[in-house]
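Note that one protein chain is taken out, while the other chains of the complex remain in position.
As written, the chain order gives the labels A and B, with residue 1 at the start of each chain.
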């Protein structure tokens, strides 16, 4: 009982004293777990949303489609409706391929489903605003309507004829916008299309007015909803009929998320990596304090288990708090990320697997950050630990000799970097990660894409591309934020550690400007290899994810990104370096004699 | 001791036993071993030297305790000269201690000034000895002796620091007379 109180007290005192480190760890873990949780749950959430939509709109299990019309097709479809596995059916109904124009300029391909004015038992699209079809009017699918910017009461032109929009509805019979066309005209390939409904007679009139392509569709509800494959195999006799199962549609829903998942998951990894580098640097700065504390506890008789608990609890507590925060954020932003179109309804939570993985990630980040100093603290003998002093940097005569040839700021920078090679590596990793993210954003933006408008016009933007770019940008901003925090912290920590030597240098005649530039150089010098490694790494990683016909980013852009990163690093280090370089010399010198 | 006794008479004429009492009080435990007759021997010598004079004798003429002694003008000059002397007794610090006490009691000089003057002198001597010591090759016998002298001087200088602190703090405390 007493040891629990001790641990709590120590942790609270530490948190109060090391606020910056606590805030950094909390921020980094929150961001990393949120991203990772979002990425891991995307598919499941998408599936869950499809199922909820299917339930709400009484969606079918299988849709049988045929690009040809005629009595043969009709009778084949009708016989399907009487198959033993089928418990309910809707149709056959007409699907007409047309063009929809709104406000005179924005055009999109559209498939028009001809439905009865009173929806049946199966395939009852859920009307979210307005009313269901009436003669002379049309109901638009919600995702389509949102993309067009059309509401109830607006007028649209379909195949040259104006129709008022009388309602907006949601359905599971097609995949989300813009994959409303399940098969193309006459059974051929399909294009990005939206979905609209009209009355049966309106649909027939529309089709015959311009001799538009028509597909016949039949909605089926099976006794065993899961057995769609079996049903297809059993009835795949005619080449005229294509079967689309609900699983296929749900799968199609995730196409829009095809890049989102790797962006988020990989982004989560990179964020965790940056989190570890940043916090590890700070933890290394506290190594002496931790070693002394471990020595003290050993001297008063604490068990190794208790010591490890004391050393690790602070980080674990923060990591778990960050984990909880991150999961909450993921839960809140899930709908926007997993369902970029407005085509689906419902709510979805995070699965147990995701929560577990995210928590494990948070714990691993915490443990990795503090692993080195903790191990060192536990292994040092008690007497040595009690009088532990800062780890003396190793002497490297060739670096000293080399730096003597350089002007003063670089001399100081090189020597400062050499004192803590571990931190230099961390800074390089931080810079490399930032460069990877920026190059990824640039590459993504360089890809050509097809708009959702008529003939691929980008009047209607490619939602998938936008979604990807938005997510990528968000992840990059988060990465850059962490990298910025890391850089500032590294600079400040270096300055603190080296303050005695910097004070001596100032008494020997180094100006504050030279010291400040030296501190900046100490961060820039490791940044150079980071940038050099980051560019090819990012190209390599992107090639794993992008399509074969992806366009390569121009080299000039990547060089620009690398240069911008270096300049930004220099700018970020400037302020903390300047502050550190101007501290009064005398107190630092006197403090060292104590 | 002679000069110290003279200086004690500078304040006012005193009986022998009164002087002895003051000396004992000033020297504290170090004065226990003082011979009780010593003071009268000293006073007789001083009288012979013309530095003190016997003012009047109360009671029986043979009893020396009843004599009251006072300074002659020669004695006063001697006291003034003694106060400014910076010769250093070895290893008896009592004389300097008494000098300070007497100077303060008779308001003849500022004890803090006396200490400062003595300090300057000792520092000058330390400087000479040190220069001689630096000139000696390492490990020579003379160098060892010089090191001993340096240590003594340093110790005396520290005591003078303490004297200065004490006398600049309280004026009459130390003398206690």
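One rule holds in what follows: contacts are C-beta pairs under 8 Å (C-beta built on N, C-alpha and C of every residue); 3 or more make two chains touch, one makes a residue touch a chain.
Operating definition for what follows: contacts and distances are computed from a predicted model.
A chain of the complex is left out here; the name its UniProt entry carries, from "Molybdopterin or thiamine biosynthesis adenylyltransferase", "Peptidase M10 metallopeptidase domain-containing protein", "TusA-related sulfurtransferase" or "ABC transporter ATP-binding protein", is "ABC transporter ATP-binding protein".
From the set A:3, A:78, A:458 or A:511, the residue in touch with the chain omitted from the display is A:511, counting the whole complex. Although one chain is not drawn, the whole complex shows that of A:184, A:393 or A:529 it is A:393 that touches it. If you put the missing chain back, the residues of subunit A touching it would be 392-397, 400-401, 404-405, 407-408, 411, 419, 500-501, 503-514, 582, 584-586, 589-590, 592-593.
One chain of the complex is left out; on subunit B, the residues touching it are 90, 116, 120-121, 123-134, 145, 147, 149-150, 153-154, 157-158, 161.
To be clear about the criterion, only the chains that are shown with their structure count from here on.
Averaging Cα coordinates per chain places subunit A and subunit B 93 Å apart.
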